[in-house]
Each structure stands twice: as C-alpha cells, then as structure tokens.
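My structure is below; once you've seen it, I'll send some questions.
A single protein chain has been omitted from the complex, and every remaining protein chain is retained in its original position.
Moving on to chain A:
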Amino acid sequence: MVVASPFQNNTEEVKILDLHNLTLHEIRDMIRSGEVSAKDVLQSVYGRIDAVDDKVDAYIALTRDKAYEAAEAIDKRLAGGEALGDVAGIPMALKDNISTNGIKTTCASKMLENYTPAFDAHVYEKLKEAGAILIGKTNLDEFAMGSSTENSAFKTTKNPWNLDRVSGGSSGGSAAAVAAGEAFFALGSDTGGSIRQPASLCGIVGFKPTYGAVSRYGLVAFGSSFDQIGPFTKDVEDCAIVLNHLYGYDKNDSTSLAVEHGDFKEALNKEIKGMKIGLPKEYFGEGIAPEVKKLVMDGVKVMESLGAHVEETSLPYSEYALPVYYIASSAEASSNLARFDGVRYGYRAKDYEDLNDLYIKSRSEAFGDEVKLRIMLGTYTLSSGYYDAYYNKALKARRLIKQDFEKAFEKYDILISPTSPTTAFKIGERSDDQLAMYMSDICTVPVNIAGIPAISIPCGFSGGLPVGMQIMGKALGEASIIKAAHAFQRNTDFLGKRPTL
C-alpha cells in the first residue's frame, strides 16, 4: 500500500480532524478496531465539509441530523458486538439525481428544486442497510446533462486541485467531494462518461458498471438504455468494496441482470502477468492532448513491465460514437423528461392561460438551456419523417459499435485509453462551445453505447492537474478491470496524492 496513513507511527495521536485523508477501508479498519467511532468519522467529515465546501461547492444539500442519528445507531450496534460489513459507519455522498426518501432530490434543476421523493433508490436502500451513512447530496449538471457541472441550476462545483477549473461532469459534485476529503465514497451516474470523466479530472477512481449490473430503480432517468450508477472512491480497493454493495439483481428494474457477482475484493492483489491488453488507436488520435496521451502511454508501460502483453488494435466504428450517443440519449431524454410538466410535482409557472400554456411556461421557465437543447434534439430525431434517418440509424450504428468491442474482447482481456482528452478545463472556457464540451466525452461515450464496464484511474499529473486512464472490460468483466487497476495502483503512487485546500 503506497498510501500512507498519517497515524501508522503513532496511533495515540489520532486527530479526528485529519481522518478525511484516509480511504474507506482504512476508516473501516479503525472503526472495527474501536480506534474511532462512526460518530468521530462523521464529525471529521462534516468538519472538512465546513472547512472547504464553500470553496469546492460539491454539495447541494447536507443531511446532518439524519447522518448523526445513523452514526449513533451504528456505534450502538458495534458496541453490542455486532459484526458489520465493509461500509458500516462510512460517510457517503449521493449524486442528487439518486432518489432519497424524505430528502430532496433536485437533479440540480429548478424544475425539481422542491421535489422530495417518497421512496429510496435501490442502491441507497442497499447501502443504508449495510450501514453506510448518507451525509449529503452532491451537485451535478442539470439532469446529468453536461461534462462540467456548469449546467447546474444552483452552483458550479470547482476542481479541488485548482479552484478555477471544472470538476468535470455530470457527477462533478460526487467526484470533487471524494477528492477533497468531503466523503469517503460517493455515487454518481454515468450515461456517457459522467462518472469516469470527473473522476479523471479530480484524480480519483470512478467506475461505470456493466449495463444492467446495478439497479437503476430510483435514479432519475436521463438516457435509460445508457444510464448506470457507479462509485467514486479514493482507491481501487474501496472501489471493489462499494461495487460489492451495488451489484445484484433487482426485481424492480427489468433491465437488471440476474447474474451472481462474486466478491470483487478477490480481484485485488493479483498479478497481471500474461494479461492481454489492447490499445484502440482511435482513442489516441486527434483531439487527445499530447501530455494526456504521453501519461496514459507511460501507464501502459507500467502494465507492460508487470508482464502484460500490449498491442495496438482498432475499434473503427467508435468514430460514430458521439453522434450515435447524442441522438439516442437525447431521444430517450426527451421522453424521460416529458413527465416534468408542472401538473403533479415540481415547478409550475405562476400565470398561465390554459393547459398548453401551463406546459410551455412551466417547462420553459424551469429547464436550463442544455436540457432544453437535448429535449429539442431528441424530439426532432424521433419525429415522424426523421425517425429512420436519425434514431433508427443511430440504433444500427450502436449495434456496430457494440460488435467492435465484442470482437476486440475475443482477443484482449482489457482495453486501455485516456478517460478524458484533456485535463480539467477552466470554468467558463467551454460554456459557449457546445462541440468542445461534447468532445470531453469522446473516449467514454463508446463504453455506454456498448454497455460494457470501465474504470478511470489516475495515471499522472499535467500542470498540477490529474490525468486519468480508462480501463475497459467486456460485459460483466469487472474482475479483470479491478485486477488490472489494482496492479497499476500498487506500482504507482498517483492515488496517494491529495489536493491542498
């Protein structure tokens, strides 16, 4: 383990205020050994939030009272000698598009500013049952549409490594919270890169599971056939731990896969000698910053030095990934977001003439520009006369992109690419340049199109900003990804670095 615990030399000097630098599994061990209580950990994390979140702006809302209640309950159970799981007593954050019963779930939209769900998302229910403690809901691009959190109706989350820069998106709040020590892990959702890209920009681990591996029940839908919930963690071991708690069949999500997942921790501490790694050349070409490319290739060399076989390969249809993604995900979004009509819940315009006027005014006033743009794009591509030219063609191309990956995984265990073509860009830099913003997802989008799993793990720093490496696996090939990522982590020290705030 490269990450050094500040306490290993002198445990008596544990300072609750410094706990925030530790990983989930380190905190777990300390709670189990009785060194600290769940309440101590919670205090430490809220202390950190109070100290830095006015700079980072990771959170939309905090759930302090409920969190302390939950922490005390965990401490009682521990005092009673109960053996609890890995996440018991661990403070976590949820992206604010994951439904929490009795706690506002805003999707960073004026539309749902005052919307309180009456039910929990499946993943939250599972984590709560395992004893994880919700500390707050994190910022995002409105309805998860964006790559910088600048589309949030409430605030822009800053990059903890450089407050003038974006945290990435759409799950920027969750990424920044974990990177800044404001949570030990967080959940995000990934439709086209919304976990991996901010993880990359914030220098932490972000994982997008196989489509169907994690229940979407309670996740406010954006692109239903792309959306997956996944974790942000400080290292690969933590990632494996959280995945263990997220995976599994859910009868309430018809797209949920009825497959047994093993213990992902078993993929840790394994050798990668003989592992076959493909480098899809399309992911290293135009648009990828030279420094990013270099650091990812350095990472690949580390893998090679550990005995992996690396060779260049090709995913020719990935070229069409962005248009396919923007057509298909926007089409689904236009339908998914139609329910926000001002009738039953959410924002309703004050003055309206009739029903149609109520719809138009409520939606015009409450949705932000990016959301409107995607709704219009999606509505257009589904319209009669255009369906075949756009939506149907996108579906066909989607199959081809998927087949590309299937073919590649006949040969390779994993594929490696950059996660984001650049490091974190300046706030405002791409706000007026739609295409530049969309290019942020060029390496991550194909993964969602194919429904396969992928991780982003830090592989270096450029100009003081983290660079992420994406490791992709075949459908349900999570174990190979974790094995490779953990081997990489054990032999590098990028994950041990913490931003100064």
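As a convention for this text, a residue touches a chain if its C-beta (ideal position, glycine included) is under 8 Å from a C-beta of that chain, and two chains touch if they have at least 3 such contacts; residues count from 1.
Note that contacts and distances are computed from a predicted model.
A chain of the complex is left out here; the name its UniProt entry carries, from "Flagellar assembly factor FliW", "Oligopeptide transport system ATP-binding protein", "Sulfur carrier protein CysO" or "Aspartyl/glutamyl-tRNA(Asn/Gln) amidotransferase subunit B", is "Aspartyl/glutamyl-tRNA(Asn/Gln) amidotransferase subunit B". The chain that is not drawn here is touched, among residues A:Y68, A:Y359 or A:F461, by A:Y359.
Residue A:A121 is the one among A:A121, A:A153 or A:M472 that touches the chain not shown. Here the missing chain is touched by one residue of A:D18, A:D341 or A:E365, and it is A:D341.
Note on the undisplayed chain: of the listed residues A:S225, A:S431 or A:S462, the one touching it is A:S225.
Among A:Y46, A:F184, A:Y217 or A:F425, the one in contact with the hidden chain is A:Y217. Where chain A meets the omitted chain, the residues involved are 98-99, 105, 107, 112, 115, 117-119, 121, 216-221, 223-225, 251-255, 331-332, 334-335, 338-341, 343-345, 355, 359, 379, 382-384, 387, 391.
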